[in-house]
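Only one protein chain is missing from this complex, and each of the others stays in its spot.
Here is chain A:
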Amino acid sequence: MTALVRAEWTKLFTTRVWIGLLLGACLMAGGFAALFTGLAGAEPDGGQPGLPAVGTPQYEEVVFSVAANASVLFLILGIIGMTQEYRHRTATPTFLTTPRRGRVVAGKLLAYGAAAVPFALLVLAVVVGVVLVYAGARGAAPSLDADNLRTLGAAGLVLVVFAVIGVGIGALLRNQVGAIVGALVYLYVAEPIISSIGAIQGAYKWLPGGAVQAITSDFQAPDLLEPWQGGLLLLGYGLLAALLGTFLAVRRDVG
């Protein structure tokens, strides 16, 4: 299995996809952190509640959890990692080298889960850097106390699990463009609709998006699970995608 994980790392680091996605994730998370800090405490028109002011624990929880927004790019990383085998037809040599295909998918899940850890740490570092500098300039740099570290850790966990879910989705769907478009539509269209329609709103907390919110922040959210429940649920989704993906990869013909 070590050999397979190392082979996957070689695949990952011998093309430039990871650089682009990691840079994108850093920009996205850093950008959101800056945006939230800039708007913190602002009084918008129309009496809508604004973002909590710099210096409050609510602000700190929100701003340190924005790293989880980059999860979509980690998801895409995982999807590309798996679907590139079918897109570029390298599935043939890959499965010839390792005819027990379940091991190929397992190796990919482990490799991407492990590679996502340093990637996630870098994204978190960018967020912390932006927040410390910008919020400091606005008067109150948050301290990295236990609460804030927990929020950061939760955001990091979300990133890593999404990379694993991506590999599972890729094995499930095999079609790269379809899997990415499908994932984006789900995350940015389907879930928001479900969470905003009263009659089915209750289901939202059981969806991956609801789990992410439960883990990272309960800001502006309807009823959600406890953070640890959300964590378990998200890991469950990762595992489900991985198992289904493995099951199908083993059965389907490679033509």
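Just a few scattered comments:
The rule is short, and it goes like this: a residue touches a chain if its C-beta (ideal position, glycine included) is under 8 Å from a C-beta of that chain, and two chains touch if they have at least 3 such contacts; residues count from 1.
Just so it is clear, contacts and distances are computed from a predicted model.
Here one chain is missing from view; checked against "UUP1 family membrane protein", "Transketolase family protein", "HAD-IIIC family phosphatase" or "ABC-2 type transport system ATP-binding protein", UniProt names that protein "ABC-2 type transport system ATP-binding protein".
Of the options A:T83, A:S195, A:Q213 or A:T246, the residue whose C-beta touches the omitted chain is A:T83.
Note that of A:T37, A:S65 or A:T94, the residue touching the chain absent from this view is A:T94.
Take chain A: the residues that touch the chain left off the picture are 3-4, 6-7, 10-11, 14-17, 83-84, 86-90, 92-100, 174-178, 251, 253-255.
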